[in-house]
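Selected chains only, in their assembly positions.
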Amino acid sequence: MHIRVINPNTTRAMTDLIGRSARVVAAPGTVVDAVQPTMGPASIESHYEEALAVPGLLEQIALGEADGVDAYVVACFGDPGLDAARELAHGPVVGIAEAAMHAAALLGRRFSVVTTLGRTRARARELADRYGFREACVAVRACEVPVLALEDPGALARLTAECRRAVEQDEVDAVVLGCAGMAAWCAAIADEIGVPVVDGVAAGTVLAQSLVALGLRPSTRGEYARPPDKPMAGLLAGFEIRADAVLPVAVA
Amino acid sequence: MHIRVINPNTTRAMTDLIGRSARVVAAPGTVVDAVQPTMGPASIESHYEEALAVPGLLEQIALGEADGVDAYVVACFGDPGLDAARELAHGPVVGIAEAAMHAAALLGRRFSVVTTLGRTRARARELADRYGFREACVAVRACEVPVLALEDPGALARLTAECRRAVEQDEVDAVVLGCAGMAAWCAAIADEIGVPVVDGVAAGTVLAQSLVALGLRPSTRGEYARPPDKPMAGLLAGFEIRADAVLPVAVA
């Protein structure tokens, strides 16, 4: 089984971190690789950056289809381009916000999300609602550490402090980490705060693996059917979307 | 007052149609122009196409800011890139699905949407939910005419028939047309079916005009503040996003 984790931003260090986090939890026979797009923002903390990350992400899905990838994990907590990616891929595509929230919901009744900047809280809230966790996700909190500063001294302490506030004030059964860049800290924070802590990169990897093990592929009819064939100016011109496959355009 | 209507697809004939529909309802002192992006799909009927339309749309917003545009209308019923566009623009940005649904809601209690292909129904449903019209929008119907075939013989008849079914089966106080390409048919269908019919291009134009008249500009703090400054690979490289403005990058 081949699972590809796509970091939708263009920062190599995050791609490497994400790959490591995913491989730790994968089953023995599962091959996991991690890639990143050739275009787009260095990190995603606004609707603008999320929108500009999506074409590069979709290009990676198209490349993955040529490589025979079985399932994809989209490793940004805004779950950018998830619906579009599902139209391209023949196997499951799982977002890390989606995966983390599903895993948290399976542990109990209530969870909180702790994300990076306050301005991204509304997007996490929107995703919780979209996935059915309006009641289960009792709060979305921010530690106000930017994505690219998560490795800085003091960042882990601020994040842990906010996770602890979630436990004390939100009465939750689990805490969800709201950024792929927090993946390495999952166990350390759980030890500190005494409730389960869910990292979406790991959760996305095992859930994608689960769907493949169940033999489940997205429906090819209705909303998620392949897009209709039509002219596309200037973006992803190197691929052709057919009803049954995504193909690289042959070079003359 | 200068309102710019952006057709997010790259089909010139639709841009022209949209411009005409917008100008008909604008107040005497309001200048309305219609533009389209330089990159992206010929029409938008899938999540994939919607995602690839957004970078070109955002480029038009950035160009509009340099032109001193007062408000924008995003003229595709999927309201692509609306949140991202609000981060860039200093004035209001209104989507046509949003505008049409608000206008329909002001007329009574219940409305139905009639859109093009069935596969786009879920996106319209999602937008209705997002804007607060889960109860008001009682059905989203499809006439199964593709966007670029709306001018074909028989298309109007199929669309009108589906609108009539909405009146008869959904008990609605209004019908919303679910595609910018249907803008010219609004009055004709209303005459046929006997309930008000709302076109989003016209509705978006008068609502954008209304917000400007009220002196209302989106908040510059919180979710819709300008995006943080950071490297962006390969897309919209010709602009710089500052906290107070979007600027074209000076050519040496």
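Lettered A and B in written order, each chain numbered from 1.
The definition used in the following text is that a contact is a pair of C-beta atoms (placed from the backbone, for glycine too) under 8 Å apart; a residue touches a chain by one contact, two chains touch by 3 or more.
In this text, all values refer to a predicted model and were calculated from it rather than measured experimentally.
Of 6 total copies in the complete assembly of this structure file, 2 are presented in place.
We take it that only the chains that are shown with their structure count from here on.
Put simply, the C-alpha centre of subunit A and that of subunit B have 28 angstrom between them. Touching subunit B in their complex are the following residues of subunit A: 10, 37-43, 45-52, 54-56, 58, 81, 83-84, 86-88, 118-119, 121-123, 126, 130, 146, 148, 222-223, 225, 227-228, 230-236, 241.
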